[in-house]
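Removed from the display is one protein chain of the complex; every other protein chain stays in position.
Moving on to subunit A:
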Amino acid sequence: MKALEIKNLTKIYGNDVHALKGIDLNVGRGDFFALLGPNGAGKSTTIGIISSLVNKNEGTISICGVDIDDNFPLAKSKLGVVNQEFNFSQFEKVQDVIMSQAGYYGVSPHVAAEKSELYLKKLGIWDKKDVFIRELSGGQKRRVMIIKALIHEPELLILDEPTAGVDIELRRGLWDFLKEINKAGTTIILTTHYLEEAENLCRNIAIIDDGKIIENTSMDHLLQQLENQVFTIETDNDLPIDLNIQGFKSEIKDTKKFSVIIPKDTAMNDLFEDETFKALKITNIKNQTNRLEELFLNLTTKK
């Protein structure tokens, strides 16, 4: 049984914009899945329809085997959604917002209070429980959004850009938290503009563009499609102006730093065996570009 099964999902907005052109998408149970696409591609519309914020024109959606049109309450009870924009009353306190959300899902106040304490402590904002939402920082609000989505223990969690606008430390912390709940059995679907995030977290990926799924595969398989990889190399020597590494395109960045392009079917050993390269005292080698980003741009600009 799939965690999410979408068939022929179509959405035409009132201004005759065909946001979704009959997409099919399956996400397996326990998966950590990336749904990527440029702005306006149809990601948020897809999530909007799954979470009942947008009406569909055609198609079916099943959440953990339950068709959303056949058994709306049961299907929705299995789903948690972290929307891109904050969606809570700014005039309520943190604990009240979380307890209300639990109540809407039919969770008793006693159970909700226990879960709320657990997640508030886990995400480091327990001391903010009696603070008004409007007084929280962006990162703290983002954590409240995640707690709200998890408070009824959903089997499928959809996060629409959960780390937008949060600092690096918090982003890493959220990654660890998401990995932990995924390991515990929650299926996660993630949309993000930080492609490094998708590459690090997700096992499978779908890319949506212009209302159609243009790629749906495993992350490993997708990354294998890379034609080239670019590495930045730092040395202890001053580099010669006419640096020439046999068989590789290279470019000097500054006196002690250069980049080199390694084609997909070329072994890195060839680079290390080059006489010029051997003469250099290498202090650092790093992958210059985000690999997924390069693929993403190739796929979404190929029209």
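Assume a contact is a pair of C-beta atoms (placed from the backbone, for glycine too) under 8 Å apart; a residue touches a chain by one contact, two chains touch by 3 or more; residues count from 1.
The definition used in the following text is that contacts and distances are computed from a predicted model.
Enquirer: Can you tell which of "Transport permease protein", "3-oxoacyl-ACP synthase", "Monovalent cation/H+ antiporter subunit A" or "Polynucleotide kinase-phosphatase" UniProt lists for the chain that's not drawn?
Expert: The UniProt record for the chain left out of view names it "Transport permease protein".
Enquirer: May I ask which residue of A:Asp16, A:Glu85, A:Asp236 or A:Asp254 touches the chain that does not appear here?
Expert: In the full complex, the listed residue that touches the missing chain is A:Glu85.
Enquirer: Looking at the full complex, which residue from A:Thr46, A:Gln101 or A:Thr300 touches the chain that isn't shown here?
Expert: A:Gln101
Enquirer: Which subunit A residues touch the hidden chain?
Expert: 13, 48, 51-55, 72-77, 79, 81, 83, 85-91, 96, 99-108, 148
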